[in-house]
Each structure stands twice: as C-alpha cells, then as structure tokens.
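Here the complex is missing one protein chain, while the rest keep their positions.
Chain lettering (A, B, C, D and E) follows the sequence in which the chains are written, and residue indices restart at 1 in each chain.
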Amino acid sequence: MRPSGRQPDAMREITVETGITRHAEGSCLIRMGGTHVLCTASLEERVPPWLRNSGLGWVTAEYGMLPRATHSRNRREATAGKQSGRTQEIQRLIGRSLRAGVDRVALGERQITVDCDVIQADGGTRCASITGGWIALRLAVNKLMDAGDVKTDPLTDHIAAVSCGIYGGTPVLDLDYAEDSEAGTDANFVMTGSGGLVEVQGSAEGATFSRDQFNQLLDLAEAGRDVLVAAQKDAVA
Amino acid sequence: MRPSGRQPDAMREITVETGITRHAEGSCLIRMGGTHVLCTASLEERVPPWLRNSGLGWVTAEYGMLPRATHSRNRREATAGKQSGRTQEIQRLIGRSLRAGVDRVALGERQITVDCDVIQADGGTRCASITGGWIALRLAVNKLMDAGDVKTDPLTDHIAAVSCGIYGGTPVLDLDYAEDSEAGTDANFVMTGSGGLVEVQGSAEGATFSRDQFNQLLDLAEAGRDVLVAAQKDAVA
Amino acid sequence: MRPSGRQPDAMREITVETGITRHAEGSCLIRMGGTHVLCTASLEERVPPWLRNSGLGWVTAEYGMLPRATHSRNRREATAGKQSGRTQEIQRLIGRSLRAGVDRVALGERQITVDCDVIQADGGTRCASITGGWIALRLAVNKLMDAGDVKTDPLTDHIAAVSCGIYGGTPVLDLDYAEDSEAGTDANFVMTGSGGLVEVQGSAEGATFSRDQFNQLLDLAEAGRDVLVAAQKDAVA
Amino acid sequence: MRPSGRQPDAMREITVETGITRHAEGSCLIRMGGTHVLCTASLEERVPPWLRNSGLGWVTAEYGMLPRATHSRNRREATAGKQSGRTQEIQRLIGRSLRAGVDRVALGERQITVDCDVIQADGGTRCASITGGWIALRLAVNKLMDAGDVKTDPLTDHIAAVSCGIYGGTPVLDLDYAEDSEAGTDANFVMTGSGGLVEVQGSAEGATFSRDQFNQLLDLAEAGRDVLVAAQKDAVA
Amino acid sequence: MRPSGRQPDAMREITVETGITRHAEGSCLIRMGGTHVLCTASLEERVPPWLRNSGLGWVTAEYGMLPRATHSRNRREATAGKQSGRTQEIQRLIGRSLRAGVDRVALGERQITVDCDVIQADGGTRCASITGGWIALRLAVNKLMDAGDVKTDPLTDHIAAVSCGIYGGTPVLDLDYAEDSEAGTDANFVMTGSGGLVEVQGSAEGATFSRDQFNQLLDLAEAGRDVLVAAQKDAVA
Partner (left out) sequence: MRPSGRQPDAMREITVETGITRHAEGSCLIRMGGTHVLCTASLEERVPPWLRNSGLGWVTAEYGMLPRATHSRNRREATAGKQSGRTQEIQRLIGRSLRAGVDRVALGERQITVDCDVIQADGGTRCASITGGWIALRLAVNKLMDAGDVKTDPLTDHIAAVSCGIYGGTPVLDLDYAEDSEAGTDANFVMTGSGGLVEVQGSAEGATFSRDQFNQLLDLAEAGRDVLVAAQKDAVA
C-alpha cells in the first residue's frame, strides 16, 4: 500500500559513514533510504558577540540543498542571492533541536556550526539533518574531550528526528517523497534518547487532523526514535 | 502566580475593530491584551503564475512588525534589505493556516493576500495574526459573495490560533511576553471552529517536555479556541 | 469645485491621538482627513559613529507604508528587499525637517528615531508624517526633561508641514489624493511655528508655474501652518 | 568674500564639449567651474511596460559619481550593492525636470535615458546634470528629427538648473563646494528658457529662512538661467 | 621535495564514481587526491531567452564549495547573499571550457547545467570540476542519444584540465593546496583530448615568470592531460 512496499511502521534503511571530510572536526554522510545528507561540525574558539564573556557556548546549524538533489534542478540559493524561507525555517529548527541536548556551560565559550547539505532528497531531509547532525556534533565534541579541552561532556543526550504522516488514511512512519507529497497530514518529531520531546510540528495538508490521529503519529515516532538512536550509537562507537 | 495575575486557563481580553482601513476589502485591528495587530485582506482578480488556468484560487499572508512595536526599537526589515527567518517562518505559518479553511475551487482564480502588521507586541503575535487574519479574510469573502462573484462560500470553517506553555512548571493558556520569555515549553495550536487541528507546534526551551504535558497544553488550547471563535463571530456579525 | 467640496483655503479635519503604543517614548496617530499616520519616537542613549564624543545629539526618521494603505495593494518593501527611491526621499525630508527644530547641543549625545508608518493614504502623507512626527518627538523629549536627563529644552520650535497645489487652475490648500493626482503643480512647505521656512519643494506636473502662482501657494501654506501648530499644541498639552 | 572671489551674482565659467562618446545618440561633457559631468542620451525604440500602446514616450535619467570625483574616495555604489538615497533623489529630480520640457505625444513610443556621471565634483552636480542632460537630450532628439522619425519637435523648451544659497549672510548664485558646505540655506531652481518654474527646492541648514530671502535667491536664479540657456544654445548650434 | 613526496611530473591519484545521484541525467564524484568534487549535469528542454528559436543549445556551469570543504569553515555564499568574485570567475571558466567541446547545433535547443560542488578541497578544484564536469556532461548526453533525442553526438572531444606551477623553483604538475599556497607561479590549462588548447591561464605570485618557464609548465600539462582523458574514458565506459 505504501509506494515503497513498506509496512506502516517500517523505517527506511539507515546507513551512516563517518569521517568523510578531512577538515571538519566531526562529519558523516547519513542515508535514510534515498535521502542523503552530508553533515559536518565545525568548531571555533569564539562565540557570537551576544555571548562574549558569558561563559556559555553556542551550537548553530545551516542547511542547504545541492541544486540537483531533487527531481528537477533548483536554483542555487547563492545565485538567487538569498536563502528561501523554507531553508531558514529548517536551519532554525536543526539548531534549536541540537541545542536542546547541549549543556552550554560545559561546552564553554566555543561555537560549533553544524552544516547539513542535502546531496540527494527523497523526503525527510530536515529529520535526517538533525539525526546526522547530532552524529557530527558528537564526533566534534569527542575530539574536544579527548584533547582535554572540556571536562564534562557537553552533550546531555541523543537528539533524533523522524517524520510521520497520514497516507491514504493510514498513519505511517518515515515518509518518503512519494508519500510526503500526497500525505493528508505531515508531522516532524524531534526527541531525546531518554524519551523527552524537543520539537513537535504537525501540519494539515488539505484535511485537518484529530487529536487521536496525532497521538497515533506520535506512537509511531517513538518507535522510530529507538531505531535512530541505535544507528547513532553504532556510528559513533 | 502568572505575572498578569491571570488563572492558568484564562485568556487575555480580546477586542476586534473591523473596517479600520478604507481601501482593503476586509480589515480589522485585533487586540489580545497588549498585542495589537492590524490585519487587511486584499483581493486581486489574478493568481500566481503556477495556478493560471487551474480553476483554483490562492490565499497567502505577509507579516511585519512596526519598528517600535517592541520594548526596544527593531531595525526596519525594509532597511535591512530582507525579511528575517523569523518573519518568513511566521508568514508561511499564517498563510498555510488560513488556506486550511479555504475551498480553493469555490474561490475561483483569485488571490487574497492577508497582511498582518503588528502595531504593539506582547507575546503571541503569530496567533493573533491568524485569528485576526481570518476575520479580515471573512470580510473580504463576504464582499465577493455579496457581489455575486462567488456562489459557494469558499470559507469552510473558522481558523483560530492560541499559544500555550509551561510557565513555572504549570501549563498556562495564552502566553504574554513576560511568560513567553521565561516559559520552559512554548506551543502554538491552530484549530478550526469544528475541532480539527490544523497546525501544532511545540518547542522545548531548556528542558524537554513529556507527552502528558503536551496533552495538557492541548486541553488548554481547545478551551481557548471556543473563546476565539466566539470573538470572530461577534466581529463579523 | 474641489472633489471634497472644500473651499480652496480649507484644510481637512485634523485629529491626533497620543500615547497609542505602550513601548515608544512618544507616539501618536495623526489623521489629516483620510490620511492616517502612526508616528513613534524612539530614544537611544547612543549616537551614530560619526557623532561619538561630539557632544551632539541626532534626530533621524524612517517612513513606511503598510501594503494596503493605498487603493490597490503595494508590494511590501521588506519583501522587495529595498526601500524605493520615493521612500528614501521622504524619510530624508522628514529627518531634515525635524532636525531644523532641534538644538543638538541641548539634546546631548542621544539619538531619537521617528518612525512614520502610513496606515491609510489619501494624499499628503509626508506632510502628515512631519506634523505628527514632531508631536511624537515632543512627547519623547518631554519624558527626557521630566526625568531631568536634559536641562534645556532641545526643541526650539514647532515644525509642521502642508502641501498646496494648483487644481483646476486654482491654488488650493492641503491636497487630498484625488486632487494630488490631477494637480498641475504640487508643493510641500515645512515651516516653524514662528514663521521661518525650513523646506520648500515645488514641482510642476505637466505645465510649469510662475513666481506669482508659487507665492499664492506659499500664502495658503502659511495660513495652514497656524491650524497645524494649534493642533500640535492641543495634542501635547 | 566668496572663497572663489566671485561676486554674489557671478556664475562659474561654463564650458560644454559635445559628441564626446561615439556610441550615444547625444552626449556632452559640461563643466561648471570645477564640477564636470559627462551626460549621454540613449534612445531605445521601446517604452516601459506601463506605457505600451499608450502612444506616449518616456524620458528618464540616472545619476552616478565616479569614486574619486570627490575630495576623498567614495565607495562605488555597484560594490555597495545599491544606490544611496541621495543618488536616487537626484536622478528622480533630473528625470522629472527634463520631462517638463518634453511633449511625450510628439516623442512617440520611445524611451530616452539620460545618464549623468560626475567625473569631478565641486558643488552643484545635480544642477549641472540637468543643464548638461538637456543638451544631450536635445542632440539625441535632433538625430531623431533629422532621420524623419519624429515630425514635431518633442522638446518644448530649454530646461536648466542652478543652485543658490545664503553664504555668510549674503545670497549668492551658483554655489561651489566650499560655499555649499557652509551655506545657511541651499536652494535649487529648475527653469524653462521662457521663464517658467519647473522645480523649486529650498532647504534650511541650521537657521530657517524667510520669504524675503527666498525671493532674493529666486532673483539670482533667474539671472543665472539666462547664462545657462545661452550656453545650451551655443552647445547645440 | 614536494610536500606530498610526488615527483615533479606525478599527478595525484584520480578516482571517479559515476551515477552517484539518482535524479541527475549525469553525475560523478571525482577525486584528485584530497580534492573531491561532486558533478551533476541537469538537462532542460529549454534554452535561455537569447537563444530561443536559434536552433542552438547551451551548456553552462555553476560552482560551489561546501562551507567546511576547507581547512577552516567558510561562510556559506547563500547566507552572504552573493557569490564571491572567485566563484563567479571559476564557474564562468568551467562553462566556457565545456562549451569548447560542444557542437551546439547538434545539441539542439536544450540546456545542460553542470553543477560542480566541492566536498573537500586540496588545491585544483577548478580543474577537477572541469574534468569531472565533462564526465557528467558525457553521461547526460549519452542518455539523450540513447533516447534518440539527438542524432549526432554533440560532444566533439574530451575536455580536461590540470594546474601546474613553479614550486621551490621547480615546475611541477597538479598542485595540491600545500604547493599552491607557496607556488611562485600558478597556471591552469584546459585542453581537448586531441591536443588543442582551450584555456590557458598563468599568474605570477610574487615573482614574474619567463616564456621558458611557461613552456615547461605547458609540457607538464600536456603529459597530465593524457592521464585525465584516460580516467574520463574509464569512467564513462
């Protein structure tokens, strides 16, 4: 019934390659089915002006999509002269989500910028960016800890994200593009490894949704989170 | 306990003045406590290029804030040369929310642009914009129907929005700025008059939140919606 | 003979509401007939870089128009990514005009930014902005003086502005949009309460004008100024 | 008494070289003392979209200043990414002024763009641009008439401009930079050859000015205009 | 003697993976040592406006660098709001180079856009982009030919590029970053498979160079080209 033949509660295959760029303090290529995102974490020993002398660190994110990550070519945002509203919304979400798992006192006055660049898109790019971005962040923080630059682990928990939606009337987990473009409701859930909710975003497309349906989506998401966190653990082991 | 002395489930006073600008097809000034938003609905007998000859109409929204709507003056976005990510995120949300209550076939090939300009801000500007924007939209559509330009009412239901949050450990309804800036979790709910969910956005600030807490916020929001829809009915009567 | 039925030397009704936004140090909503402008004065305890350590203050202005202030909707300048030449010309005029009534030594190293946002336009928006902007400025300066932060009143005189033009061959005072769009000559006069000229701008539209005609426009403007200054006095009393 | 030693009613020397660029339909280099402006008129057989099928022509102007036209180098506007408010204000004035001497029906559906680029600045660049811009326009229109493309002369009169001001308490004609930067009042007058006023702009700098003073400035300007129109006649003969 | 221990005439290892993105008509990831570039060719059945109804096709290129492709993070060009001069210069070079091997009549009225995005940079990114871009272009054109959409092969020859320079006084082939940043002269050569020169760019850094030195660089480049063309043949086989 799903275009991919998956069961409603089946996620796509997740693979993670780490250390894929030589320069970044942490990096990975995460693949959730046909969605492939390159995530790098860049460490700088300075914080934005508003945090100077605060003792607090900062984690921020930027998001981009290569022009031909999608079915037809999109105009390059650098050529257009600005980031779209969608891009800005996504990168604000990624940054906010990752910061929810960071102890900024423990990090100290440093900034880590997580760049998520979509190489190939097949739905769920913001969720893959969060999940993969956390891996890059973890690896960069490990480097800091190995060097003795921070004493207490600034990462307080895993952060992972998955989308769910109502496709053909049925709640399904981990929407791909074919489902996303047809789904009646689309929701993204960002969660910690220990079960807390970080971000919840549900959006009706066409028809509205009920509390009951929304709870079913959240049930699916919680199951999905366990798979994602396991993949993160494997990747950074 | 709330800075305003309100009970946890008490909304701020809502007042709506309609017809406040001579030129717009529909307009109102909505006040939710200290948050004042000027909403206008502008009708054009043309649609964006991608909808030409589709038979479908379009409803879109733009959002702005006067430079001194806030405690200290903000730079004018026209001077800065671009809309912030926050502005774009909000206006995308308003447009998406209002479209959830529109039958675009019934509207026909017309565009209605809802402008929401914040005159004074005290928290919850995006929710006030959605609630007031719907009133402006309703008034503009009434004009179309009175003129016989559309036969079937293109508005299928009320659309209203309210924010909730966890303030000092307690779930509270309709956050003002003093609460919003201290809240542990902040959520916006967009709902229809008949009880459907249109948009759900919850965001942890500092601590994560549980499903149980999230459900309490939703309970509050559903109560708030009845107040909002009643105010809308009064305004357009 | 005038579309509004006014006598050639009759101004439109002027009403001023002060204190209309909670946050600004001074504010008013000025209505000159169908032209409604929201004016706020924002005080900052710092000056632009080129005035640092000069002992001089600064007064500047910005001007905007809500998208549906006019008969058909205009594109929002923040969306367009820049202010139009017209907007820049007007805000430069407002700032220059207001500074003509300011003793910048008495003000001290502070900046006051006067924002003039047109809610509804019916001709003469730049003149209403100057006249109303002065009221907001006066109120903000009163606050400074009440607090004892400045000793000598930095405002040396009233500043008020009115447009005149030749409509259907007759010099008339205080053009509304219907007249402005048809007028053969259009002039704006900025004056002090004690009779000095601050800015004089006359522009032929179609036919040129003679010195004699220009003097008749100036006669009308001087009469209009008395009405404007009286309204300012009432508003700030 | 004037820094240049000129009498109050003495203009600077005016020289005009025509035909200085091979490509433009009309061109000149006008020198008013130390102010040198290169003016070109470019003819296109098309009008802006809003004039299509109107039978009317259009004349517009653009203004620029080479980076080192001034005492210290200014940032290039193309590098800054936008034209300053001053530049836009000036080019709007030039265009409006030149159009006051154009019969747009006689011109037919054509556009002439007059570019005024300041090579060296010593005060009065906008006035020199208007006076020189008219010469370039006249030459371009002559070409059109010689080719038989227009039958009736679209230029109805000369258009010339001069600045006056109150320097050291005395009204003086044709301000240079040393005077302009010290003048108490600065005014620009755009006039036709036959004595009509096209644009009048007076601005107080520091002190306000009286009607009497303003009339003295206008007396000076009218004398200056005869010199300018004579120079234009020589140049296009 | 070279930081990498290579002989003066030794190129870095070249590897090419094709078909790395699902959506693009042609794609590859080319690695020249530590320089990794993702190249995609996107086909559109339309040409830029100036080529409509000309019967000619168009090939163009865009170039980008992920923020952390380099040793320290670079600001994202989409965030900066424009492409740097360096980026524009490089993408103009790539487009011009590839077009030198295209029969635009045979291509017909189609456009192929080659996007070159640097994942990891270690010198020579523009050369790797040209060499890899040609592979993506070849694969996209193969698809067109297989579908019978073009009859004559629009690609007339291989296009490949390599940099050479004078490092420590010795002419060397295929500069990596360590060499490039120290080289006295840096040159890029774009050549066809059959020996023609397409682009030659030599630039002195510090000291000038002689004709003799320049000829030695060209000798090295010609040797390098054979390696590159062989790698291209392998990749598209």
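Rule of thumb we're sticking to: a residue touches a chain if its C-beta (ideal position, glycine included) is under 8 Å from a C-beta of that chain, and two chains touch if they have at least 3 such contacts.
Since the model is a prediction, treat every value here as computed from it, not as a measurement.
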item	value
Interface partners of the hidden chain - shown chains only, full complex considered	D, E
Contact with the hidden chain (one of E:Glu17, E:Glu89 or E:Asp234)	E:Glu89
Touching residues on chain E - with respect to the absent chain	82-83, 85-86, 88-89, 91-92, 96, 100, 187, 191-192, 195-204, 207-211, 214, 218
Touch list for chain D against the chain that is not drawn	20-24, 27, 34, 38, 40, 42, 44, 62, 64, 66-73, 76-83, 87, 113, 115, 117, 119-120, 122
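Rule of thumb we're sticking to: only the chains that are shown with their structure count from here on.
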Hypothetical removal of chain A, resulting connected chain groups: B, C, D | E
item	value
Chain centre separation in whole Å, for chain E relative to chain B (CA means)	51
Distance between chain centroids, defined by C-alpha means - chain B, chain C (Å)	33
Two or more partner chains touched - positions in chain C	81-83
Pairwise touch network: line, ring, star, complete, or other	line
